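The complex appears here minus one protein chain, its other protein chains still in place.
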Amino acid sequence: MADVSTTAPATLRGVVPPLLTPLTPTGELDVPSFERLIAHHLDAGVDGLFVLGSSGEVAFFEDEMRDQVLREAVRIVAGRVPILAGVIDTQTRRVLAHVRRALEIGVDGFVATAPFYAITGPEEIEAHFRAINEAAGLPLFAYDIPVCVHLKLGADLLVRLGAEGIIDGVKDSSGDDVSFRRLVSLNKLAGSPLTLLTGHEMVVDGSYLAGADGAVPGLGNVDPAGYVRMDRAAQAGDWSTVQKEQDRLAALFEIVFQPVGKVGPAAGVGAFKTALWLMGILDTNTMSAPMTALEGENVDRIRTVLTALGVDVVR
Amino acid sequence: MADVSTTAPATLRGVVPPLLTPLTPTGELDVPSFERLIAHHLDAGVDGLFVLGSSGEVAFFEDEMRDQVLREAVRIVAGRVPILAGVIDTQTRRVLAHVRRALEIGVDGFVATAPFYAITGPEEIEAHFRAINEAAGLPLFAYDIPVCVHLKLGADLLVRLGAEGIIDGVKDSSGDDVSFRRLVSLNKLAGSPLTLLTGHEMVVDGSYLAGADGAVPGLGNVDPAGYVRMDRAAQAGDWSTVQKEQDRLAALFEIVFQPVGKVGPAAGVGAFKTALWLMGILDTNTMSAPMTALEGENVDRIRTVLTALGVDVVR
Amino acid sequence: MADVSTTAPATLRGVVPPLLTPLTPTGELDVPSFERLIAHHLDAGVDGLFVLGSSGEVAFFEDEMRDQVLREAVRIVAGRVPILAGVIDTQTRRVLAHVRRALEIGVDGFVATAPFYAITGPEEIEAHFRAINEAAGLPLFAYDIPVCVHLKLGADLLVRLGAEGIIDGVKDSSGDDVSFRRLVSLNKLAGSPLTLLTGHEMVVDGSYLAGADGAVPGLGNVDPAGYVRMDRAAQAGDWSTVQKEQDRLAALFEIVFQPVGKVGPAAGVGAFKTALWLMGILDTNTMSAPMTALEGENVDRIRTVLTALGVDVVR
Partner (left out) sequence: MADVSTTAPATLRGVVPPLLTPLTPTGELDVPSFERLIAHHLDAGVDGLFVLGSSGEVAFFEDEMRDQVLREAVRIVAGRVPILAGVIDTQTRRVLAHVRRALEIGVDGFVATAPFYAITGPEEIEAHFRAINEAAGLPLFAYDIPVCVHLKLGADLLVRLGAEGIIDGVKDSSGDDVSFRRLVSLNKLAGSPLTLLTGHEMVVDGSYLAGADGAVPGLGNVDPAGYVRMDRAAQAGDWSTVQKEQDRLAALFEIVFQPVGKVGPAAGVGAFKTALWLMGILDTNTMSAPMTALEGENVDRIRTVLTALGVDVVR
């Protein structure tokens, strides 16, 4: 990957959490909470931030809101780590519009999914990433997330696009670590053109062992320091520390299984926001409409998991 | 359903084709072709037009393009039939932005899908339609299209929302006519609060027999007159004419199975555009990026189907 | 299709219900109930019986039980209508073993699905039907049931196998009436080599209008006479009677939506068995393990649907 900015390392790798978007009770960006959340990440030593990803509720925001989130993130981070901007939308033309606006705001790279809503085949998927790369002129990560776009990006396609310089990396949120392992193998054979990041907070340990370059863990919003420690241990080949950190983070991840009667981000992102609200970092656990915030026993169960693990809660 | 406009019938029913969006070779709206296409529909006697649906390539257009398509449609139709506007986007907030802009342009009703990309449950789906209804203040059709949004709207939910006045109708593109038949039954039991339109051009005959109020046939762009004749025959209980028209339209529908190496709208909408281009109604068969237009043998095979059925082609 | 037996019509068409398998409280074949159920069908004038289908709980029975069910059916029917035997199993070799045993027992035709459990491609599916046809030497229906085997039989393949004489008909339980309509069209173009039966009790009316040759309705166990009347009306082109019968049967089909906490055949076949038990035709509503019989409020709700429609219940 090319140098992503004057402040960025020559090669982005390591822990790049998908930044949550804190909201006010009426659903607008909560800037003071956003500042505290970003400080929480930077204090932990994360290697970059992925703004406007699935965990950032990107699919719920119209253009103005997306721009505000990016602009504030850029202002607050102030070049201390590179910022990857999610340019996630149904089809090419809409994605290119997001790319243009993000370039004006000033980001360090992009993350884009395959097209969705309208069914597309291999020819269209490839044309989609080529068009984004041409418009972006900055590092581009392909975001493999079948649970949202309902197709899987094949390892062969990804490595071929990498070898051609169309994409620079992959954020793998496919839940299919067999395929991720093959992606690592093929990438290595091709001279490692791609930076490979796993999006699965539960199996970062195995991903490092398999050869991943880093992680984009949603749970990293709650405990970025744990993921940074795991990353540094993996770099040092200290696998017993890797294992210990992952075991603890796996126990912490149980917060996402606590909400009853919720599915998708209303449960998962809802649990992350609720934990950060209980920890005093966010002022609310508000979710974007049509989702509603966790409350009552759903909050209590998350508090119980946190306190059992020794996390300080203030509410 | 309430009166949809001064020019609209008290109850929209019958043939409401999902209008294609003709494009210039560079992908912009081709206004002269759009005018000819709308005339083709109005001359055939269609009962309404659904602008910016899946067949209209809505998922490929950014806001400015959506607005231009709607504005031109409204101008060209000039109140002769009601216009339903597709307000199709990932989640509530984005859909509401489309509703606001369409209200300014001046349409007669709305069509909205369930939320997509981010997984949502029954609670969120219901909140989504309630929010749209509140903002719209005009007839609202729920668009059931699992192939795009990857969830099925249940008949019980739809009829309940209908009975409450949250939605006024359903466009069923689920491909699940067993479920459509049940929707008809439950709607009748509830006093028929919903107008039920099928989106499947191949089974409009059976849908009428089951009790559908009309159709939204993509193939109706190519042969609107055939669908209008079938509708009038069904209204008159003349089932042998219904059968004859549907048989002919089913043979015509074979055009969508001719393209080799294409999937989704690149094949289906591509075939409709190619047929209309061969018939001289559109000036190109251009598709939105990342799709490409049909060419070569894919065009030849469509021409063969058309001429075998006696359709006049000019190219 | 060839003459299926000395007692069979030259071409099987019309109403061929998938016969339920009545069980004793300990899960064995309940012969007296089976006799009453078959009499219920024959009295209604059905055109054939499909024994050991999905509704017959075939997947739950080991070979001995399958043989007993077939043998008793053959004995009770005594040649009055043709019997199609389901030879449903995971892969070719197992299906062929069922074919051999059924041939010894003496049936009039076979019904087989695509292979399942192990994933197979087009080459294997075709080889599978060819092998069955070669061993069977009797009319063979391809059973298209994606909900059980998780793949859809394409209309092109089916018509090609029909034209070659490998299969004689299709039982379509795909729930995809768009595809069924195309199957009808392609079959007609090929000279109608296939007898096309729909398995969807809710849309038999539309299937007849589209050109189906008959139906294999699970609900036909409860009300075979209704389906026979609809079939005769469709043959006579009396579509208002077709519509009236289907409307009534659609209301009756609501029994399958009454069971709470049940899915699949435990709900659907369970509802059919419960209705027949309430009507005094079956002595129990026992289901095969691991399913359990409907009881309590689930039975009450079915009784309510039946009595609202004027069906005589004795329990």
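For reference, chains read A, B and C in written order, and residue numbers begin at 1 within each chain.
Just so it is clear, a contact is a pair of C-beta atoms (placed from the backbone, for glycine too) under 8 Å apart; a residue touches a chain by one contact, two chains touch by 3 or more.
Just so it is clear, the model here is predicted, and its values are computed rather than measured.
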item: In the full complex, displayed partners of the excluded chain; value: A, C
item: Residue touching the undisplayed chain, where the options are A:242, A:266, A:281 or A:306; value: A:242
item: Per the touch definition above, residue among C:39, C:78 or C:127 touching the missing chain; value: C:127
item: Touching residue (missing chain; options C:234, C:256, C:291 or C:305); value: C:291
item: Contact footprint on subunit A, counting only the chain that is left out; value: 175-178, 181-182, 184-185, 200, 202-203, 205-207, 209-211, 237, 239-240, 242-243, 246-247, 250-251, 253-254, 257
item: Where the unshown chain meets subunit C, residue by residue; value: 27, 54, 57, 59-63, 65, 88-94, 97, 115-121, 123-125, 127-128, 131, 147-150, 261-266, 288-292
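We adopt the following convention: only the chains that are shown with their structure count from here on.
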item: Same or different contact residues where subunit B meets its copy subunit A, judged by the half mark; value: same
item: Interchain centroid distance [CA atoms averaged], subunit A/subunit B, Å; value: 36
item: Euclidean distance of C-alpha centroids - subunit A vs subunit C, Å; value: 50
item: Multi-partner residues of subunit A (at least 2 other chains); value: none
